[in-house]
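Heads up, one of the protein chains got dropped from this complex, but the rest are sitting where they should.
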Amino acid sequence: MGTWDGILTGFAVALHPSVLIYCVLGVVLGTVIGVLPGIGAMAAISLLLPITFYISPEAALVMLGGVYYGAQYGGAVASILLRLPGTPQSAVTTLDGYPMAQQGRAGVALFASMMSSFVGSVIGIVALVWLSGWLASIATEFGAADYAAMMVLGLVAASTIGSQRPAKAFAMVVLGLILGCVGTDVNSGASRLTFGRTELLDGINLVALAMGLFGVAEVIGNIRDAERKGVPEHVNLRQLIPTREDLRRMTLPTLRGSALGCFFGALPGTGSTISSFLSYATERRIARQPEHFGNGAIEGVAGPEAANNAAAITAFVPTLTLGIPGDPIMALMLGALVIHGIQPGPMMLDAHPDMFWGLVVSFGIGNLLLLILNLPLIGIWVSLLRIPFRWLYPAIIVFVCLGVYSVRGSTFDIAAVAVIGAAGYLLALARFNPALLLLGFVLGPLIETNLRRAMLISRGDPMVFLERPISAFFVAVTVLLILGSLLGVWRRAKKAATPTG
Amino acid sequence: MQRDYHDLWGGAAMTATGAAVALYCLGHYDFGTMRQMGPGFFPVVLGAILAGLGLLIAIPAWFRAGVVAPFAALDAVVVLAAIAIFGFGLTRLGLVTSTASAVLIASLAAPRGGWLWRIILALVITVLTWVIFKQGLQMTIPVWPDF
């Protein structure tokens, strides 16, 4: 089936009332669970899965997909308004979204996030339709050495996010890497730093970590500030609509973020959290005035939000074209197909073209719905800021706890939130950046397992990192980046040494 | 003499954490070789780096003045207690009891007296969580204490 025929078939499937209604249901639900802190697409999809036994496979996949990318829209709302990421993917959005809200530009930040989310999704859909073959071949091409080199590059590139003191920034990244070591070591089966708790064998719960570091720490620090800064007296249209200058500054970051997201989404095991971090790091690197970042730069909202939405769409590439789920959520979706007797795999597209194209078109419809749904909501979200904080924070605490509990039904994780929250508050007091800790935590296990796996596969030859072209490329860029930073430090030192005059 | 106490303590904490992790892992897990890195390799190396970075943060802070931000100890205790009560009670006391008590405890930190608003808030949030998590998302959690 040709692409255009496919798209026509897709419209026939996706616009059928029995499918369309589930698309609407999915995206609305996705937005809601995205806004609610802690509870994310994973929990919502597992809870919904039993329902999908009773509907058609197309409707099931369309609905679950809607929850998945819908959550990416909603996740930014609490990040911007309350510095409380709705999902770990949008943690990086707090870095500039929240300062924007404090400057009275919450509406603009929300608009930027919605708009770039939409553009990112559309570009993701285009990539899914025209580049899926290419992206899938990259996914199988990438070996352990390539992943390790790429993640190290990501870590180096991102470890200067929003901090003036490099030592403090690196300390946070390293602390994140250490926390990422907790749990069963994939390579040896040894349980590390678990101190006899079975609950820690699978590692620290990412959601508990994100909610503790951001949510709880933020609540503790803000209770006494009776009047929170940047609360608009009354919301008018002016505050919601970005200026021409805002739009200009958003455009390129959105496009670059989308491209990054498309790429990382298609790689199994990387996903949208990493792509949003790397998009932020990229924007900060190439910005003419990087000092704006962390103080309400609209680029820092637009890029990551475009990236995580594009990644949410291209995550379907390996799932649909290779039958290989790139992340646990995709594994759940494939599980939903198996229930309906559809065998996921490389032949699935040929066997069920209706389903593929129906899904693709539903992505388009779903994202349009999300945009239409979310733009008018911006006004309501902003007016949320006018609710006194003493009414909000007890609710935030309860929602965070329930959201964390929803991940794996563990009250241990709720206790973990309290401990992480206490540590997070102390870190925030001493002005350590929690986003970097989260970055280290997400990238750490990927770097470690892939590095060790690459060394195993090469039978102990470290040259593997230079012999594989993909990995050699990443190593070269990493070295250049480090040399560049050192040069910058040296220049600044020289400048400081010579008296200005 | 004024010192940058936040960085001083922060750096010291990093050094302590890093050293503890590195020593614990060195003692408990196999370090391995380059070819077959053991489970101890990464934590030991990372712990040592963190300890070093901690010194880099703390030592300059000794010689420079800093601004001390107020430490909201009471608020922290109240918020953490609310989370602990909720976590302890969720499966034992049920959703309603634990939500209401967590909200009431958390609201103790609010800079405003009176009980009426606190009770109303607890009621509203309890109903909300019941509607969203029990009715909406069908989570398998007890609503009431199980006697």
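Letters A and B mark the chains as written, and numbering starts fresh at 1 in each.
Convention: a contact is a pair of C-beta atoms (placed from the backbone, for glycine too) under 8 Å apart; a residue touches a chain by one contact, two chains touch by 3 or more.
The criterion applied here is as follows: contacts and distances are computed from a predicted model.
Novice: One chain is missing here; what is its name in UniProt, given the choices "Response regulator receiver and ANTAR domain protein", "Tripartite tricarboxylate transporter substrate binding protein", "Glycosyltransferase family 4 protein" or "Multicomponent Na+:H+ antiporter subunit B"?
Specialist: "Tripartite tricarboxylate transporter substrate binding protein"
Novice: Out of A:R165, A:R224, A:R285 or A:R408, point to the residue that touches the absent chain in the complete complex.
Specialist: Only one of A:R165, A:R224, A:R285 or A:R408 touches the chain omitted from view, namely A:R408.
Novice: Please pick, from A:P166, A:G335 or A:P462, the residue that touches the omitted chain in the full complex.
Specialist: A:G335
Novice: Looking beyond the chains shown, say which of A:G345, A:P469 or A:G488 touches the absent one.
Specialist: Checking the options A:G345, A:P469 or A:G488, the one contacting the hidden chain is A:G345.
Novice: On chain A, what residues meet the omitted chain?
Specialist: 42, 45-47, 49-50, 139-144, 184-189, 191, 194, 196-199, 201-202, 268-269, 318, 322-326, 328, 331-332, 335-336, 338-339, 341, 343-348, 408-410, 449, 453, 456-457, 459
One rule holds in what follows: only the chains that are shown with their structure count from here on.
Novice: Across the complex, what residues on chain A touch chain B?
Specialist: 33, 36, 39, 43-44, 47, 165, 167-168, 170-171, 174-175, 177-178, 181, 185, 187-188, 190, 192-193, 216, 219-221, 223-224, 226, 390-391, 393-395, 397-399, 401-402, 405-406, 409, 411, 414-415, 417-418, 421-422, 425-427, 429-432, 444, 448, 451-452, 455-456, 459-460, 462
Novice: Report the residues of chain B in contact with chain A in the complex, numbered from low to high.
Specialist: 6-7, 9-11, 13-14, 17-18, 21, 24-25, 29-30, 33-39, 41-43, 46-47, 49-50, 53-54, 56-57, 69, 71-72, 75-76, 79-80, 82-84, 86-88, 90-91, 99, 102-103, 106-107, 109-112, 121-122, 125, 128-129, 132-133, 137-141
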